[in-house]
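Note that one protein chain is taken out, while the other chains of the complex remain in position.
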Amino acid sequence: MTLFEEIALIAGKDLRIEGRSKVALNQIAPFALLVIVLFGFALDADRVALQTFAPGLYWMTVLLASILAVHRSVAVEAGEGAREGLLLSGLRPASVYLGKVVALVAQLLIVAIVLLGGVLIFYSASISDPVLLVTSLLGAVLGVGAAGTLYGALLGSQRARETVLPILLLPVLAPVLIAATRAFGDAMGTTTSDGWQWTQLLYAFAAIYCAFGVLSHGVLMEEN
Amino acid sequence: MTIDSPGTNTESMAMSADTAGVAGVTRSRTTTILGAVVLAGAALWLFLAFGATDPDVRIVDGNEIGQFDAVRLMYVHVPAAITAYLAFFVTSVGSAMVLFKKSVWWDLVAGSSAEIGAVSAALALITGSIWGKPIWNTWWEWGDVRLLTTLVLFMMSLGYLAVRRLEGTAEERAKRSAIVGLLLIFNVILVNRSVEWWADSTIHQQSTIADAKIEDLKAFTLYYSILLGAAAYAWMLIHRFRLAWLERQYDRFGIDDAIVRRRAEGHTHSEGISS
Partner (left out) sequence: MHAVDLQDVVVLLGRFPALAGASLSVEPGEAVLLQGPNGAGKSTLLRLCAGLLRPERGDAMVLGQNLRRDRRSVRSRVGYVGHHSMLYDDLTVGENLRFWGRAAGVDESQQLAAADRMQIRGRLFDVPVARLSAGQRRRTALAVAAARRPELWLLDEPHAGLDQDGRDIVDALITDAADAGGAVLVASHELERVEPVVDRRITIAGGLATEVRRNEGEQE
């Protein structure tokens, strides 16, 4: 099998599992919406404040939801020893990593899109530059997916995974939060920063993590 | 600055010394001398930082302005920050050596260095915050890039140390933490770049040392304290590394005993059957 076929096989498997269990759609996305609503309570339903901070609140919520999504992505392999099955299968570690990234990114996109509807309705956010919005969204989600899969694989079936993952992943995602918030600020017309420059940073982040994930996944799969 | 080896591991050290005849100490002639130098240096440092140097006071238009005694925090803050970055740099280099050369030695160096780095970063953040209260009139300045970068680095180092404490064999632990440790350096660069960009468009704080005119003795004290910080780092690193090395060796000796015990299980079992 070619690398692409292997990636498609792994991604297809994860997405089929999501299609059947609907964890991202029925649990993670509603959780994210709930956070958006709770932010509204916390900021005293201040219309101006909510509109101003919509990009930041949006991305903070995506990061929180992504922690859950990464856990789910790891848990799929951690049950019934499927991780060992992958080792025994002879699949390339790089394609396992990239396949998991593709599936995680697809699930995060579902959550991100549901959430976008949430901020448009609850925060009265408006989109002034849809192309920038979509491009930066994709870049940010790619970065979160790439880093999340890497750190998720690192923790594997460790019992401490649930508590260690946030402290490991969230500081690392700080640049994504900053850049995506700025880019969205530009796309939603709440700040005057150059959103395209920030979008470049998002793609650079995603590229660095993808490269590192591909290189290190063999080491990580090996013994955990 | 003169923290000794953590006491929690003394039992294992003592045991390794008893069972296998390895000297259960982390001291050597070099570290004794280095330690004495650091301690003596610290006394001089206390005198310079809190006695000999003047507070930062300048007279402008008949008014006294400046940082007053708060400037003395610089002699703790700057070396702590530099030591932290030095320590994490060593961690990243060590992590690369683990991944590319499968070096056990570097794994222990990387872990030891990160512990000192985390403490140094915390010290730098705390002193920076205390300094910021009278000077910037706030405990926390969001406009300062270095402060934010150091904070995120400190948090990432906690993650790194958490990964080092995960369960698994020494080899698994080494590989896992090496990946996190190597990423540390890339993450710091990414965070620094993005925060710098981000802060540029808000309130950018001038570099804190550049705008204060430093006279000779103050400058000397500052450079001296940086050197002292580096020496203290080296001293602690050697001790911490040797402790880690002893722990690892103890693990090895433990395994030989464990193999003997394990084999004995089989004998008791077969005796049980025949009787």
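Every chain is named by a letter (A and B) in the order it is written, and numbering of its residues begins at 1.
Basically, a contact is a pair of C-beta atoms (placed from the backbone, for glycine too) under 8 Å apart; a residue touches a chain by one contact, two chains touch by 3 or more.
Treat the numbers as computed from the prediction; the structure is a model and nothing was measured.
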Which residue of A:P30, A:G81 or A:G117 touches the chain not shown here: A:G81
Of B:R27, B:R165 or B:R262, the residue in touch with the unshown chain: B:R262
Subunit B, residues in touch with the chain not shown (by the definition above): 167-169, 171, 251, 254-255, 258-259, 262-267, 269-270, 273-274
Interface with the unshown chain - residue positions in subunit A: 1, 6, 9, 13, 16-17, 20-21, 76, 79-82, 84-91, 223
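Criterion: only the chains that are shown with their structure count from here on.
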Centroid spacing, where centroids are CA-atom means, of subunit A and subunit B in whole angstrom: 32
Residues of subunit B defined as touching subunit A within the complex: 99, 152, 155-156, 158-159, 162-163, 166-169, 171-172, 175-176, 179-180, 183, 186-187, 190-191, 193-195, 197-198, 201
Residues of subunit A defined as touching subunit B within the complex: 150, 154-155, 158-160, 164, 167-168, 170-172, 174-175, 178-179, 182, 191, 193, 197-198, 201, 205, 208, 212, 216, 219-220, 222-224
